[in-house]
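The complex is shown incomplete by one protein chain, all other protein chains being positioned as in the whole.
Per-chain residue numbering starts at 1, and chain names A, B, C, D and E are given in the order in which the chains are listed.
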Amino acid sequence: MKIITFGEIMLRLKTPGVERLFQSHSLEATFGGGEANVAVSLANYGMQASFVTALPANAIGDACIRELRGLGVDTSLILRQGERMGIYFLEAGANALPSKVIYDRAHASIATAGPEAFDWPAIFEGAGWLHITGITPAISEAAMQNSLACVKAAKETGLTVSCDLNYRKNLWKYGKKASEVMRELVKFVDVTVANEEDIQKALEIEADVHVESGELDTEAYKKLSNKVLECYPSMRMIAITLRESQSADVNGWAACLNDRNNFYLSKRYQITDIVDRVGGGDSFSGGLIYGLNHFSHPREALEFAVAASCLKHSVNGDFNRVTLEDVKKLMGGDASGRVQR
Amino acid sequence: MKIITFGEIMLRLKTPGVERLFQSHSLEATFGGGEANVAVSLANYGMQASFVTALPANAIGDACIRELRGLGVDTSLILRQGERMGIYFLEAGANALPSKVIYDRAHASIATAGPEAFDWPAIFEGAGWLHITGITPAISEAAMQNSLACVKAAKETGLTVSCDLNYRKNLWKYGKKASEVMRELVKFVDVTVANEEDIQKALEIEADVHVESGELDTEAYKKLSNKVLECYPSMRMIAITLRESQSADVNGWAACLNDRNNFYLSKRYQITDIVDRVGGGDSFSGGLIYGLNHFSHPREALEFAVAASCLKHSVNGDFNRVTLEDVKKLMGGDASGRVQR
Amino acid sequence: MKIITFGEIMLRLKTPGVERLFQSHSLEATFGGGEANVAVSLANYGMQASFVTALPANAIGDACIRELRGLGVDTSLILRQGERMGIYFLEAGANALPSKVIYDRAHASIATAGPEAFDWPAIFEGAGWLHITGITPAISEAAMQNSLACVKAAKETGLTVSCDLNYRKNLWKYGKKASEVMRELVKFVDVTVANEEDIQKALEIEADVHVESGELDTEAYKKLSNKVLECYPSMRMIAITLRESQSADVNGWAACLNDRNNFYLSKRYQITDIVDRVGGGDSFSGGLIYGLNHFSHPREALEFAVAASCLKHSVNGDFNRVTLEDVKKLMGGDASGRVQR
Amino acid sequence: MKIITFGEIMLRLKTPGVERLFQSHSLEATFGGGEANVAVSLANYGMQASFVTALPANAIGDACIRELRGLGVDTSLILRQGERMGIYFLEAGANALPSKVIYDRAHASIATAGPEAFDWPAIFEGAGWLHITGITPAISEAAMQNSLACVKAAKETGLTVSCDLNYRKNLWKYGKKASEVMRELVKFVDVTVANEEDIQKALEIEADVHVESGELDTEAYKKLSNKVLECYPSMRMIAITLRESQSADVNGWAACLNDRNNFYLSKRYQITDIVDRVGGGDSFSGGLIYGLNHFSHPREALEFAVAASCLKHSVNGDFNRVTLEDVKKLMGGDASGRVQR
Amino acid sequence: MKIITFGEIMLRLKTPGVERLFQSHSLEATFGGGEANVAVSLANYGMQASFVTALPANAIGDACIRELRGLGVDTSLILRQGERMGIYFLEAGANALPSKVIYDRAHASIATAGPEAFDWPAIFEGAGWLHITGITPAISEAAMQNSLACVKAAKETGLTVSCDLNYRKNLWKYGKKASEVMRELVKFVDVTVANEEDIQKALEIEADVHVESGELDTEAYKKLSNKVLECYPSMRMIAITLRESQSADVNGWAACLNDRNNFYLSKRYQITDIVDRVGGGDSFSGGLIYGLNHFSHPREALEFAVAASCLKHSVNGDFNRVTLEDVKKLMGGDASGRVQR
Partner (left out) sequence: MKIITFGEIMLRLKTPGVERLFQSHSLEATFGGGEANVAVSLANYGMQASFVTALPANAIGDACIRELRGLGVDTSLILRQGERMGIYFLEAGANALPSKVIYDRAHASIATAGPEAFDWPAIFEGAGWLHITGITPAISEAAMQNSLACVKAAKETGLTVSCDLNYRKNLWKYGKKASEVMRELVKFVDVTVANEEDIQKALEIEADVHVESGELDTEAYKKLSNKVLECYPSMRMIAITLRESQSADVNGWAACLNDRNNFYLSKRYQITDIVDRVGGGDSFSGGLIYGLNHFSHPREALEFAVAASCLKHSVNGDFNRVTLEDVKKLMGGDASGRVQR
């Protein structure tokens, strides 16, 4: 199964360790972005994954391609055009001090690429799955149109379409509300991934759950997922990630999956020493796509996805660099962290 | 309101990460010291803060001034004289292994500066508040005399005087006991900050509280603060910080404030992944001074101070580099540490 | 009391911080290995410790000797021969993601050194104690024969012999099962250190305890230790380390000691922010040997050993770089981690 | 004498040491830009320098202000508006491999700030000198208009105006040729700084000198400077920097000054181990402004400027962090580099 | 044209900057090896290059593949077998102090892979060129046999075969003299690359040239190349690299090419600030193969190869990370190292 993911990848400039921005004069420079992170997860588990984006034809774009290609992602469909690569600055928090992201992603190649840039039928040749997130349509008018064209073409070509709603309040600045776009886009989606805020903001479906409290009410999530599935009849399933944010270092992590037949609630992991939670949701989507394609039962796919994304919190950088064996071991119940030698 | 703080700033040489001293051949070189840390906190929140000290006229003193000035502290009152800058070496602990400080601060410019060095009336021109700590008079005979002259002059000029008792058992080596000096100095203080050990050692007022246990007895602190206020009739209020040291990484953190009208006990924070607790008390003093000058109710000032100093534990270095918004957000109840983007 | 330890020391190449292997292009290069770690612990506490091994006559072997000598270990008995130094790569985990060790230790000087290389009577001159582990006989046929020769000679010379059974499933590749060798070797041992898995795998004595669960059943350990002492009548005592692996960062840590007269269970430490647990067991052995030679009661020796190895978890690198005062302070009950200044 | 400099400051992201971009995952993050660099030089020599620009109201803009303020530059006139800060990536070369700059400076706050943003009369209050470069008008239509308004207002207010022509072929993308703008702007300039390429490209005055050859023809520079002074009758003097680029590490460095009375050729320095030549020209301008304000003879001002900028090649970063004493020592003939202790 | 290169790639562990081994506790960890370096050069210039080797099936082998794949090298033909990856330690010298290499490459996967491991006809499918060096047959008996089988199969399949003689005195330890093997292997080579020492040691053809002197005698090289071509009638051409080692930082660099029709002597480069000269020869081979396939005249191919390898001396790591444009610019005569912006 060849998977296409479409969206933005940014230069990620992070302070070393837990430092305030420019506290020292050094920044970690890696790459990351929702859909790229999913592609890396899939390639990492051995699947064929191709990432579609636009990158400027300069040394920074070259480096990004080297990084993705090294990690096994097919980069042959990446366009080289436009004037710049989006950047995000990341300042790592600790305890009650949150990590902070500063976006500098306007005018990026992917934001300015017009509809003529992507030949969707050609791109989808040989592919069986498309993954997109709610970030791409939030970037610019053009990216929004490309996103819609993308999912429509995918659906027409017969691909399974998955989408992480991924609401970002600091995007959506080009004149559309998130819900105006996402409610249209989701009509073409088979597998939805979201958290409660995404559903509220992107689909305007009210969630009776309270994020800030740090507590978890399972029943509410069941109802919420049913509501979404009712609204979108062609949607086959929805997974909701359940993050309890106790501090910047300590999170509860779980997810549920509603496939219209059943509502599954995953094992819950208490993560006490978060290394990096950026990309956590993407690692869930990557795990879910892998799981749905490799396990016979949805519960297993869900558990794989939750275990995979639990482990992502131990890895610095957007990309989930754990092995298939790591995930399966945790999924199998061994969370002991004993040294392997 | 312009605030003057008077005391020592040292070159802080810390091992990288959690390393034993000289385990690697690299040291982090920053600056810090009780009163300077308070000045940085205040400038950081947008107040006018001027730090008064003496620094040698060499490249190390220059760098220290650059650092303070960059952080918004007025450095125009700093004297350039004497032979050296004090140094402290810091080895970061973890779990049951404590962080360790080695002082190399004898013979520093601030310790050798005589009474003629500081023209207090000129220094206090335009200022409304003076902050000092019990460290400055502990350094040397000369620094002790300057400290006393400073608080007296401040009081006479009509400034509000705050003092963090800050007892350090490895100082006070020039022939005076802490209590001999501090009991005199405190007579000129309006706002006192202390912990239970400071009160015992600097004021020789017995505290019925047990630090080593890691447990907290609120009632005892109420009594203790009353005792202090009784001894010092001109003192307007005393704040006591309540640290429960469970390990080098895990501390409970709270404070109480007795303003003669009421005894306030703040919210208690459980800090589970301490990044750096040096300067924690100073960030409380800074927060308290800010709070008393910006909130109408002492309780708010206390809660601001506790939230500010709670966040300091997430910041490497003596200085509290969190924003006013960070503090207000935590003070408002959001300790979730959720990524801000 | 001069102590001899015999075994392998490897070049330890660790990823910086919590990174996957080669995530960045930097590796921390230090040295470590079971018996060397014990020698460092002992020298660190002020005892005379001499490490016996074989190292190649090149700049890497030189550096290793410099490191050991600097830490106070006598290196004058180290042979310089053979073609290479063993290497182990260490990737640090976090949360549910385990640390991982990749060994590249085949063909090391210590593995290829023949029986003629070591003149045991000369080596043991002036010494009163020998420490060895189950790793050395696991490396190669030659190392196994040297190990047996070593303990026999030590016993004949009248040294006290201690052995950490230290079972490593990825070693023992030269054609012998661990138990074939270790059941012979242990006959010459006075003081045994082990965990439950070691006893099962190295001595094939069944333990009714379940490691993976993360829970601790004291009674079972008493029975287990009795079983071992029954099997090996000349063994004077056995200490069993009790690690509850809750995650890569969080471990419970305790130990018990059975000296045929009594069964002692140590204080239990909850370590919540592990810096490095490699070498933890060795720091226990080092602490135990120190303790048995410096305290009048076995319980004290046990508590010293557990406190010492508890503190090791706060130190990066194989070697336990804490001071005698650090250990005694923790042993005395102060686990508060309060800054020392 | 208070000096105003107006222009852009960028986030400078440089590869560590001599590395290709993203060869490792780390970037040095500092700040720099033509006019800011001049302000830093002047503040560094003890003059009053104020830098005027627009920066976004985020943590990156804050850090930039902290850096400038720390170095003694007045930042009180900096506007906080717009969406982003310009960035430049710098890859350091060696030998025949050139250093390379990738600009990502479009859409920066300074490029989008309209004419209403700057109240020139208020800005120039108390100032005696304005410095600008040919980079600012090259950024955008708006920045060009602001540049012209700036120099006109400065001239009207009676300030001395200096300008480094600083031609950059990768800018000037908004629809104007450099010469269209610069020939107008230069009419208001008293002191011009340039190299031969700048004069050709910005003023379209043909230079009979050949840069690429690495050789120097003094007579041609005399003629060239005369030509410029003839074209611009209100220009008081022009300085031309003479760089012989022998390799990325080895440059000859000198300058000449034509003040209509005399043509001065400076001492020539052979710089054999360039640490960082970015900002070299700016350090010359800074030195020249200092020199013209502190020395009685133009020759001295020129020699000071050349010595200052020679030393800049030994300093990493855009800013010239050498002392006044360093410059005067070199100007006095001591280029021996002997250790000072 | 698809190029196959066959040989070893090692983990390269280099001291940071110019440090003695283990002076600090950090090592740069990259990958490199003669034939891999050539493959990287070719992929870097946009050619199809596939590297054939054997790597262990562990995380270190994985990382190596990620690195090569990221740089555009086809890694699909790499075998995963054997027990370890070869390592070389590199200590960088300066001035009269040489860089030093310590090999730890015995028992590597490529050294132990038997003849059955490589299916040469399958490997060569679609390929037009094979490159090998004299290092591979020097590693082990098995590697030697594979090398011979490889060149024979390549020749039979009609590929052009190039070989860098690359004599290493510390290899060839399995019982054969270099010349015994290389004189046989070279019979199948079309394009030979060598330096004077290689020819002497690998082919036992006496060179009347003196390396240690640091001086260059062109005529002697002409004679020497003619001698080689006489001995090996099927060899189409030989290129000899001419390094004048003046110090660890300063080298003259040039090469000559004898294609039986003409003897070409390249431009000579004086490299004064060497960043890393390891891999210099390989970058020449890579440049030559590129040149012979893209330029119509051998002289151009030679000049491209010399310019490419001249630039390699400015790049840290075994791999030549300069662009095609960099090489063409230098080849075109611009060695000025002027900043590109």
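Note that a residue touches a chain if its C-beta (ideal position, glycine included) is under 8 Å from a C-beta of that chain, and two chains touch if they have at least 3 such contacts.
In this text, all values refer to a predicted model and were calculated from it rather than measured experimentally.
Trainee: Considering the entire complex, write down the shown chains that touch the omitted one.
Mentor: Computed over the complete complex, the missing chain touches A, B, C, D, E.
Trainee: Just to verify: which one of B:A106, B:A142, B:L324 or B:V339 makes contact with the chain not shown?
Mentor: Of the candidates B:A106, B:A142, B:L324 or B:V339, B:A106 is in touch with the missing chain.
Trainee: Which listed residue (E:E8, E:D249, E:D282 or E:D326) would be found touching the missing chain in the intact complex?
Mentor: Considering the complete complex, E:D249 is the one touching the chain left out.
Trainee: Where does chain D touch the missing chain, residue by residue?
Mentor: Considering the whole complex, chain D reaches the absent chain at 17, 269, 271-275, 310-311, 313-317, 321-322, 326, 330, 334-341.
Trainee: Touching the missing chain, which residues of chain E?
Mentor: Interface with the chain not displayed, on the chain E side: 17-20, 23, 88, 93-101, 103, 168, 170, 211-212, 214, 245-250, 272-273, 277-278.
Trainee: For chain A, which positions touch the chain that isn't shown here?
Mentor: Its contact residues with the unshown chain are 23-26.
Operating definition for what follows: only the chains that are shown with their structure count from here on.
Trainee: Going by the stated contact rule, which chains contact chain C and chain D alike?
Mentor: Neighbours common to chain C and chain D are A, B, E.
Trainee: Not counting chain A, which chains belong to the same connected group?
Mentor: Contact components excluding chain A, positions unchanged: one piece.
Trainee: Counting only C-alpha atoms to place each centre, which chain is farthest from chain C?
Mentor: The chain farthest from chain C, judged by C-alpha centres, is D.
Trainee: Closest chain to the protein's overall Cα mean, using per-chain Cα means, please.
Mentor: If we average C-alpha coordinates per chain, A lands closest to the whole-structure average.
Trainee: Can you check how far apart chain B and chain E are, centre to centre, with Cα atoms defining each centre and the answer in Å?
Mentor: 62
Trainee: If you average the CA atoms of chain D and of chain E, how far apart do the two points sit, in angstrom?
Mentor: 44
Trainee: Would you pick out the residues of chain B that each touch at least 2 other chains?
Mentor: In chain B, 17, 23, 272-273 touch at least two other chains.
Trainee: By the document's touch definition, which label belongs to this structure's chain graph: line, ring, star, complete, or other?
Mentor: Contact pattern: complete, every chain touching every other.
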